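Only one protein chain is missing; all other protein chains are in place.
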Amino acid sequence: MSTDTPLPKHLSASAVTELIDEAFPQIHAAGRVMEIEQIGPDSARVRMRLNDRNTRPGGTISGPAMFTLADFSIYAALIGRLGAPAIPSVTSNLNITFLMRPPPRDVIAETRLVRVGRRLAYADVALYSDGGSDIIAHATGTYALVAPVKFDGV
Amino acid sequence: MSTDTPLPKHLSASAVTELIDEAFPQIHAAGRVMEIEQIGPDSARVRMRLNDRNTRPGGTISGPAMFTLADFSIYAALIGRLGAPAIPSVTSNLNITFLMRPPPRDVIAETRLVRVGRRLAYADVALYSDGGSDIIAHATGTYALVAPVKFDGV
Amino acid sequence: MSTDTPLPKHLSASAVTELIDEAFPQIHAAGRVMEIEQIGPDSARVRMRLNDRNTRPGGTISGPAMFTLADFSIYAALIGRLGAPAIPSVTSNLNITFLMRPPPRDVIAETRLVRVGRRLAYADVALYSDGGSDIIAHATGTYALVAPVKFDGV
Partner (left out) sequence: MSTDTPLPKHLSASAVTELIDEAFPQIHAAGRVMEIEQIGPDSARVRMRLNDRNTRPGGTISGPAMFTLADFSIYAALIGRLGAPAIPSVTSNLNITFLMRPPPRDVIAETRLVRVGRRLAYADVALYSDGGSDIIAHATGTYALVAPVKFDGV
């Protein structure tokens, strides 16, 4: 994150990655599957690398793996927006609809924070196959912001 | 399943387990975590054993692990009701709400098939901590019944 | 609610009806469509009377009318459980799945409060056609308990 610009309203992807790695070192015990590619003021893009555990016979991606990606990408977006105070946030609801059977490729989550309130945040997530333009699954999620967080305007 | 009683309208827990083991042998690659304890005509009870992968620091159960359990328990209930033709069914939607932070214990899913149509099935799932009476998470799910399945009355 | 019996943990259906009538007199401007039939410690049964506004051509019940019923029945259950302090509660999320096309009859909502926390309550609702045993629609809802409410054990 550049320090000489006036509006660094969010952390960078690498800063979010560091915060999560520090808080949850065991998350990568089996290898680094989730990669935070981009963080915006109210968005995140996260890649889930194809691996043995998230594929299913016939060559598709498991539903629970896509859930995990959607959930993680909202978490990353929240930390990008709110910083370390968002670390203790927990998922309150996640609703995921599977729209297409994805091919065995990396999956990309594009998350948008729709609303970040004092206690709750709400986001939507579109999942794509790497290189594809169709949405293969769509999720919405509500997070409980456990620690009191300061943010503007809500 | 007894063959001389008039109303064996569903498979037994062990018959469902066998069908799933046969179709997805890799599901237990890392040990048998999910155990189908009971199948009824429109219900299933599944236990998720506590293990390293589904716990989180601070001693709680991960959200994705609870999603996986809810999803699996609906699948088990569908196979119990419809038999092998339900094997290729896929999750179309799953909506899960986390109500309490569960302690580090086995989690029990109680699934009820609310509606089994020709193409879609809908179920709800209550998750409990082993030995507890509070619902720690609640889910509803819709499955697409891929293969044409015969069943009565719908 | 009597104060000398040990277990009157909830208001009666008529007490809930009175509280709602008082707070929202305009709700019955077009006639009394919703009738609270029964309140339990964590449940409510509400009847939506068939009328011109909630039916659709071809003789079925409109989706928005069923949403309204599900939403109202959770509200009634909350007031039954928490009394007048629940009056300012507002719906935070409602997820409804329509399972069958209902015939043109009264619709009955059976609501169960799954969890009542300090700030949020979560319930599920099964909708039936009057006299039928099939669930025609199923909903889950989260309410924000606006006023600080006292209740035991959460």
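Chains: A, B and C, in written order; residue numbering restarts at 1 for each.
The criterion applied here is as follows: contacts are C-beta pairs under 8 Å (C-beta built on N, C-alpha and C of every residue); 3 or more make two chains touch, one makes a residue touch a chain.
Please read these numbers as outputs of a predicted model, since none were measured by experiment.
**Student:** Need the list of shown chains touched by the one chain that isn't shown.
**Tutor:** Even though it is not drawn, that chain still touches A, B, C.
**Student:** Hey, which of B:Thr17, B:Asn54, B:Thr68 or B:Thr142 is the one touching the hidden chain?
**Tutor:** Residue touching the absent chain, from the options given: B:Thr142.
**Student:** Where does chain C touch the missing chain, residue by residue?
**Tutor:** Touch with the absent chain occurs at residues 24, 26, 56-57, 63-64, 67-68, 71, 90-98, 101.
**Student:** Residues of chain A in contact with the chain that isn't shown?
**Tutor:** Contact residues on chain A toward the absent chain are 95, 97, 99-100, 114-115, 117, 122, 124, 126, 134-135, 138, 140, 142.
**Student:** Considering the whole complex rather than only what is displayed, give the residues of chain B touching the chain that is not shown.
**Tutor:** 92-93, 95, 119-120, 142
Note that only the chains that are shown with their structure count from here on.
**Student:** When you take the mean of every protein CA atom shown, which chain's own CA mean is nearest to it?
**Tutor:** The most central chain, going by mean C-alpha position, is B.
**Student:** From the C-alpha centre of chain A to that of chain C, how far is it in Å?
**Tutor:** That pair's centroid distance is 35 Å.
**Student:** From the C-alpha centre of chain B to that of chain C, how far is it in Å?
**Tutor:** Going by mean C-alpha positions, chain B sits 29 Å from chain C.
**Student:** Multi-chain contacts only, two chains or more: what residues does chain A have there?
**Tutor:** Within chain A, the residues that touch at least two other chains are 92-93, 95.
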